[in-house]
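The structure appears below as structure tokens.
Left out: one protein chain. Kept in place: all the others.
Our next item is chain A:
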Amino acid sequence: MKIFSESHKTVFVVDHCPYMAESCRQHVEFDMLVKNRTQGIIPLAPISKSLWTCSVESSMEYCRIMYDIFPFKKLVNFIVSDSGAHVLNSWAQEDQNLQELMAALAAVGPPNPRADPECCSILHGLVAAVETLCKITEYQHEARTLLMENAERVGNRGRIICITNAKSDSHVRMLEDCVQETIHEHNKLAANSDHLMQIQRCELVLIHTYPVGEDSLVSDRPKKELSPVLTSEVHSVRAGRHLATKLNILVQQHFDLASTTITNIPMKEEQHANTSANYDVELLHHKDAHVDFLKSGDTHLGGSSREGPFKETITLKWCTPRTNNIVFSSISELHYCTGAYRISPVDVNSRPSSCLTNFLLNGRSVLLEQPRKSGSKVISHMLSSHGGEIFLHVLSSSRSILEDPPSISEGCGGRVTDYRITDFGEFMRENRLTPFLDPRYKIDGSLEIPLERAKDQLEKHTRYWPMIISQTTIFNMQAVVPLASVIVKESLTEEDVLNCQKTIYNLVDMERKNDPLPISTVGTRGKGPKRLKGILERGKEELAETEIIKDSPDSPEPPNKKPLVEIDETPPVEKSKGPVSLLSLWSNRINTANSRKHQEFAGRLNSVNNRAELYQHLKEENGMETTENGKASRQ
């Protein structure tokens, strides 16, 4: 895929000479009388569009489809040519929309049939087109700046679509020669300029249009290379709907589009509200949405569409959703989608098209089924809108290479059952992302990248985050929770400080009342010295502020003293007997940690105050207490 291919820049050059004011000689009935009301009244005479009107509305349709499918990076420059060239817009992204072009075209107005034809020529427009192709687009500029010394990799190619009424084949040659000559000259100019780029390749598409019923004076000619820089093709097309059809085919060729017809769309009839009929809607999109069909050869071509004999469309069937499910495919389902491509309806204002698009724009998605020769049904695509844009999603319908993978519960950490799933869920919700569209600056004035801020926050929020319930006491204590949520904040408000104090006083109060610590019954195995240290230090931070707990009778000495000594003097903790004091919990953990470092003598393991009891088997079996050595199985 190349960003800067020929389709990055398209220049429309539309003839505005007096001849273009001629009628296309294709009548449009606009006065459709309602039968019962207007008896005896003769409808107004049909009107017909001028060659100009046909050219403009066909090129606008080309742009409409292009902007729908490629709202960015595919640019159009519109030029109107009569006694001079009128450039209606620029390559700037903000000029790239239909409203701008329509307003500019209205300002130009239709050609003046009374103007002097001698003064007018399409050549002015073609020269301006070459000139404008040399102008750098913001995307080219950005890419060149980014690539620095590799700036020459940024290509400058483009396409000129010229709609005119030529006099003869030799007239067409003359136009081609002129473009060729102009490119040569402008490339010389561009070579010496910083803000111009030499044209590497230019595709000239000359469309000769003439009134229906007349003979064409110009013959069709397929694409031909005139020079290494310029290729040219000639299309001789009758005006009216023929011209529109031609441009519709061209936009598909130029932008690698393909057509999909959605069939069996159920729609309520306007007149008979309780009956519904099935409709078809044809959509255009990038051809990659059909990649699986093209490669597998299992295409179900819906035949040529009604529009023209050139175009093929692939038929996909609307999947009527299960009843009672208003939102068609459940939104919170994550489909395996290999591509999503913007669409444009071929017949944007027809009732079936607008029904379908409005249905999707209201936030609903619909699955599409691919009819296969074998008769089997496969869901291959999904239509869905995201923020007012409709996308055709390609769903993977071939076999998955990840069939029957091992479940996560069979892998590392899969046997652990007390993960803090809910707490981590809360953590994830607090660390959700949101767009920051306006630039923000750091204190030092440099640009702040929101995504980096998000990473910083994750770093801060995970400095202490035990993964399992039995690894943590403070996160299991309702009384400490306010501290845990405050500790990750960047700055504390007055209220936060008060809240902290309140929590701490509350803890002190609990300590005084000898309230039990909430110990998980799942098991109190420590998970190694590192994490234990985390707990100790966190505990220290929280407790140090008041220093009251330290002085109370049951509280331990600060951990920087030798904890081992103290442990020696404490009796082994009885496990699984519910409430224990902070000290016994602590020493138990340290014990566990130490026991992992070396194989403890069996005697000492069961000793009281380092004194091993001899002949202990004489006692009752159940009267004994074994200290957990970390290998004991969990309940």
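Note that contacts are C-beta pairs under 8 Å (C-beta built on N, C-alpha and C of every residue); 3 or more make two chains touch, one makes a residue touch a chain; residues count from 1.
Methods note: contacts and distances are computed from a predicted model.
The listed options are "Translation initiation factor eIF2B subunit delta", "DLRB2 protein", "Palmitoyltransferase" or "Integrator complex subunit 14", and the UniProt record of the chain not shown names that protein "Integrator complex subunit 14".
Touch with the chain omitted from the figure is made, among A:K188, A:K268, A:K442 or A:R463, by A:R463. Checked against the full complex, the candidates A:G84, A:G425, A:P516 or A:G603 give a single residue touching the omitted chain, namely A:G425. Across A:V76, A:A128 or A:M382, the residue that sits in touch with the chain not pictured is A:M382.
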